[in-house]
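One structure follows; several queries about it will come next.
One chain of protein is taken out of this complex; the other chains stay put.
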Amino acid sequence: MSLDAAGQEIVKEMENQLNRNYFLKGIKVLFKQPLALVGFAIILIQIILAVGANWLTAYDPTAQDLSHVNLPIGSEHHWLGTDNYGRDMWSRLIYGARISLIIGFTSVSLGTIAGTILGLLAGYFRVLDGIIMRISDLMFAFPGILLALLIVAILGSSLVNVVIAISIWSVPSCARIVRGNVLTVKKQEYITAMRSLGAGHLRIIFKHILPNSLAPIIVFGAMHMATAILSTSSLSYLGLGADPATPEWGAMISNGQQYMWQAPHLVIIPGIAIALVVFAFNVVGDALRDVLDPNMNIDQL
Amino acid sequence: MFAMIIRRMVQLVFLLIGITFIVFMAMHIAPGDPASIIGGPTATKTDIIQIRERLGLDRPIIIQYLDYLNGLLHGDLGISFQTNRSVAEEIWIRLPNTVNLAVASVIVSILIGIPLGIISALKRNSWLDVFSTTVSLGGISVPHFWLGAIFILIFAVHLKWLPVGGLHAPFWTPQGFKEIILPAITLGTGSAAMTARMTRSAMLEIIRADFVRTARAKGVKERAVIWVHCLRNAMIPVVTVIGLNFGGLLGGTIITEQVFAINGVGRLMIESISARDFPMVQGGVLLIATIFVVINLLVDIVYALIDPRINYD
Partner (left out) sequence: MKKSKKVLGLVLSVLFLIGLVLTGCSNQSSESSSGKSSGKLNTPQEITYASTSKVVGLSPIMTNDSVSANVITQIYETLFVKDPDTMEIKPNLAESYENPDPKTWVIHLKKDIKFTDGTPFNAEAVKYTFDKLRDPKTGAPRASLLAAVDTITVKDDYTVVIKTKQPYGPMLAALAHYNSSIVSPTADKKQDLMKKPVGTGPFMLKEWVAGDHITLVKNPNYWKGAPKLDKVTFKVVPDVNTAISMLQTGDVDFLDGIPAEQWSRVQGMAGVKTIKKTGTPVSYLGFNVRHKPFSELKFRQAIAYAIDRDAYVKQLNGLGTKSNSIIGPKVFGYDPSAEKVGYEYDPEKAKQILKENGWEGMTIHMLVANTPGYMKMGEIVQDQLKKVGLKVDMQTMEWGTFLDVSKQDKFDITFLGWSNSTADGSELLYPNLHSDNIGASNVTAYNNPEFDKLVNESRFTVDQKVRKEKLDEANKMAIKDAPWIVMNHGVVTLAYRDNVKGLNIDPTGEWSLYPVYKE
């Protein structure tokens, strides 16, 4: 059955209105929140450092200099000092920014894409709902870090496997959030209207339900960036993360922890970096939720 | 309601069987042989073959699994490869410590999270809101192992106020209280953020709700509005988050137990995974999963009881 011209017109009009609303309003309000701005600024700085790492330092983050180890902050040639292998801390910090962004971004995108697809399917097609949700229950029942631990134990410890572990870990919660949203959106009148106007399942899912579920997905993504970065560092603490030469912040902490008394900067610098970045993603995610959560209309307050 | 509980219980059984299957297969597929770990680097080939026979690992994997399931049906979680003790006994020794820690940190998260959430909601977009958001989100952003190490350094090593580690008494006894403070704060700050954010948004939602407006319009005192109408209703989603947090905390205690030398289930899990102590890992995951699912169920029941709008049938 094909749409008639008038029906198509109406559908398009509805689509445009619905989609535009959230984002414009969202971005406007976001900038009214001071914390969110701080968060954005931190993320922006991290992106700049990550992208510009090659130009911002002359040192290879993995090059050792065993005759200049554990130099303190403010040393000549190494303004953030060096670590226990004489590697430049500033260089490790900014290359670490790149790694944490890449890990966060890839694991969140993988997890979110898979979670979204599953969530959409579960929410939209009742037949699939049972199976998908039971599987997600099953995964939910594993405590997060234990699941990651098991996965890394099976696959071996490397950054790629950490990314896989963290993505898998995030799939069920994302699927659940999306499914919940789909269930609400599906019931709304305009969806029913479009069905009766003859729109196909795929069109409805991707043009209407998905855009309407984007808000929680984005919020989830931002919050999960924080979780991903934090979990990577926890796995590294347990000795299951990056190989120790990689300037990954968590690995830097667990390596530096043994020198906490001689060279506290080895722990403090990456610790602060993690905390700041995780904080930034949390704050932005939080602000986004305030703004994008359709249940909460900001204008009223 | 009753039908829902029955249905969920049946689901639970299948869920748990699914979990045993996944964990069992995963552990057997994973590289790393329990026998070569028990044998250590000194073991000869003969040593390892003999250990494998002793542990029953020379049998086909399906037989091993069925044997395990059969044991489970008779309430037998098996014997630890490493220590020769029954898995149930090993877990039972450690469970009180983990529950102790989890409960104490839920209390910490409530004590920190709910007040911060209320402040945020009442003073929306003021500096107080910013402050409390910063505190609660700051808490969730710091890596636990880092925070724990710094707490130990300050409060135990330098100020000598609190013990460095260990947990040997329930948290309401004087000894247990001293021992639990640092670990509970370390672990509780993370979930405090979630509790705070949930309280805040729940409060905000309720404040705008019709019945609150009506109450205000009727001239009910502001304090009464906040306490009687808002807070009570806002507590529904908060209870959910706390419940879920508690279930999650049982697994999340892993790192805190590690840092503070607490002999809990989480630490047992790490040790057992790295020692490839299959029966122990299976037993532990089964237990944690069961607790998690049961708490979920309880949360749903409480939810249904508090909020008449929800109907599961």
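We call the chains A and B, going by the order they appear; numbering starts again at 1 in every chain.
In the analysis below, contacts are C-beta pairs under 8 Å (C-beta built on N, C-alpha and C of every residue); 3 or more make two chains touch, one makes a residue touch a chain.
Only a predicted model underlies this, so the values are computations on that prediction, with no experimental measurement involved.
Per the touch definition above, the residue from B:G39, B:G78, B:G252 or B:G283 contacting the chain not shown is B:G39. Hidden from this view is one chain, which touches subunit A at 62-64, 66-67, 69, 84-85, 153, 156-158, 239-240, 243-245, 257-262. Contacts to the hidden chain, counted on subunit B, fall at residues 30-33, 36-48, 50-55, 82-85, 89-90, 93-94, 111, 115, 118-119, 122-123, 128, 149, 152-153, 155-157, 159-166, 168, 174, 177-178, 181, 221-223, 226-227, 257-261, 263, 267-268, 271, 274-276.
Just so it is clear, only the chains that are shown with their structure count from here on.
We define each chain's centre as the mean of its Cα atoms; on that basis subunit A and subunit B are separated by 22 Å. Subunit B meets subunit A in the complex at residues 11, 14-15, 18-19, 22-23, 26, 29-32, 124-125, 130, 133-134, 137-138, 140-146, 149, 153, 193, 197, 201, 204-205, 208, 248, 250-252, 254-255, 258, 266, 269-270, 273-274, 281, 285, 288-289, 292-293. Every residue of subunit A that touches subunit B in the complex is listed here, in rising order: 32-35, 134, 137-138, 140-146, 149-150, 153-154, 156, 226, 230, 233-234, 237-238, 250, 253-254, 257, 260, 267, 271, 274-276, 278-279, 282-283, 286, 289-290, 293, 295-296, 300-301.
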